[in-house]
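Before anything else, here's the structure in question.
Showing subunit A:
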Amino acid sequence: MSLEVYERDMTRCSRCSYCKFVPHVKWKNYETAAVCPSISRYHFHSWSAGGKMITGLALLRGRIEYSDTLMDIVYQCCMDGACDVSCKNQRDLEPLEMMLSLRAKMVEDGQLHPAHMFAIDGLKKEDNMLQQKKADRGRWAEGLDVKDLTKEKADVLFHAGCRLSFDEALWDISRGAIKILKKAGVDVGIMGKDEACCGGRAYEMGYQGELTKYAEHNLDVWKNAGVKTVVTSCAECYQAFKVLYDKIGKKPTVKILHITEFIEQLIEEGKLKLDNEVPMTVTYHDPCHLGRLAEPWIHWEGEEKKVMGQMIVHDPPKTYRRGANGVYDAPRNVLKSIPGLKLVEMDRIREYAWCCGAGGGVIDAYPDFAQWTAAERLKEAENTGADAIVTACSWCERNFLDTVKENGNSIQVLDIIQLVQKAMV
Partner candidate 1 sequence: MSISKEAYRALEGIVGPEYISQDPVIMDSYCFVWGNEVMFGDKFAARPIAVIIPGSAEEVQEVVKVCNQYNVKFRPHATGWEATALSAAEGFLPIDLRRLNKIIEINEDSMYGVVEPYVSIGALTIEATKKGMRCYSLGAGPSASVVASSTSHCGIGNASIFTGVGGRSVLGVEWILPDGKLLRLGSLGAGCGWFSGDGPGPSLRGAMRGVVGANGGLGVITKVAVKLTPWYGPKVLETSNNPPSYSNDLPENFKVFTMTFPTREDVVDALYLISEEEISHVCSRRGPFAVASGLVGSNEEMWELWKKGIYQKKCANSIVLIMDSTSPECLEYRVKVLNKIVEKTNGAYFTEDSHRDGGKYAHGLLGIGGNKGAFRAGGTFNEGPGAEETMDSLLNLQVMANELKEEFVKTGKLLDDGDPIWLQPFEQGQIGGHGEIPVRFDPCDKEAVKVAREHYEEACKRELASKLGIGPLEGGIGFNDEINDTAGPETMNYHLWMKKIKKALDPNLVSEASFYTNPKE
Partner candidate 2 sequence: MTLEQELKAIVGKENVFEVAEVLESYAQDNSFSSVKTPRCVVKPHSTEDVQKIVKLASANKTPLVPVSSGAPHFNGDTLPEVEGAVILDMSGMKKILRIDRRNRVAMIEPGVTFDELIPELKKEQLAPFMPLTPRNTKSVLTTWLERNPITMPKHHWDGQDPLLCLEVVYGNGDLFRTGSAAGPGSIEEQLEVGRAQVRPGGPSQVDYAKLAQGAQGTMGLVTWISMKCKVLPDEKRSFLVGSDDIVRLYDLARKSIYNRHDAQCLILNRLNLASLMKGTKEEITALSQELPSWILVIVLEGGGLFPEDRVAYQEKEFLEEAERFDLKPEESIAGVTAEDVENVLGKSSGQDYWKLRYKGGCQDIFFITTLKQTAGFVEKVKELAGAYQYSNEDIGVYIQPAFQGVNCHCEFNLNYDPGNVEETDKVKAFFKESSRAIADMGGFFSRPYGPWADIAYGAAPDSVDAIKRLKNIFDPDGILNPGKLCV
């Protein structure tokens, strides 16, 4: 959607600043009331979602021009959508969609963030965000004895994603996923070097064409491979496949599952037994892309109209995505199935979780900000008394691990997969 589409939303922003905070009814402590990393770190109102509404309007009206400051305002933002949930708890506005359009407009107008070029060039050259060799993409699975779906057939495709394919320190997770699936008797395979990026991160950076490109590619590949289900342990890939592809009219015909959903199902079906005691206290970090951003897309096309003189409604009626329908319970249910494991919750969870800081191109362009955001989250996690912060997204993990290393936190960073493996006999 072009930015113009959101001109009315921008004008109707009341500068209430709800978007800076967890929805008020859900506050548990003042200390953890903030929900927007961007405004929390940079302070000037422009950095909040409301501020970006104003900035977008100022830009449309020609009051301001492109500048480095504008670039920072727009890109020092994780696109995690917490603001969107808080705003929409009150209003029928679309701050997140507006921010996506603002980024798309910048890209369209040639206002490219230099630091994002690394990832974008990587996509162009190697179909991944990390400028790694395409040929190496399947290396993580070496020795696993997993089907290569470019050659064989399987029901289920495990999509590792760029991060897990190339970040050796995290290979435990992707490999672990395969082991779990195989142990449960799942007929699973991978695409190896033929796996490509999901395109989601590029889309969030404003390169909307990349999403279309990869959606088309991936849908094709899946079709050719004849899989029924695509499962991934990367929340960003999951959200791209499930939500963004649908949003741009390319809804996959295969079933898309996050690994936690799959594991939950396997446990329910008795195919996976978690009998080992894991005597730990953990807290669970909801990845934004598995949580609020994973709420299914709701298509709507129509017009705004007025009733009662001035009440804004739509023809046909519009239903808003307000964040509650993300994947929140599956990972928690998996954790609860692990004997001896105690799950304690942080203050900011589910649709009002605090982002890890990596998303939206922040880890690429502003690593210090990404780590600042992660540090806030780690502090919150530590305050629960947990031994480990557990998550279900490789980007969150990378960012947390880097931050822990930098700041010397004592808390462990784990993926659910790692815990499930520990619990398996």
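Operating definition for what follows: a contact is a pair of C-beta atoms (placed from the backbone, for glycine too) under 8 Å apart; a residue touches a chain by one contact, two chains touch by 3 or more; residues count from 1.
Selection criteria: all candidates are chains of the complex that A comes from, given by their letters.
From a predicted model like this one, the values you see are computed outputs, not experimental measurements.
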Touching subunit A in this complex is which of the candidates 1 or 2? 1
Mind pulling up the subunit A residues that touch candidate 1 in the complex? 7-8, 11-18, 20-21, 23-30, 33, 43-46, 50-51, 54-55, 57-58, 63-64, 67, 69-70, 73, 85, 88-92, 306-314, 317-320, 322-324, 351
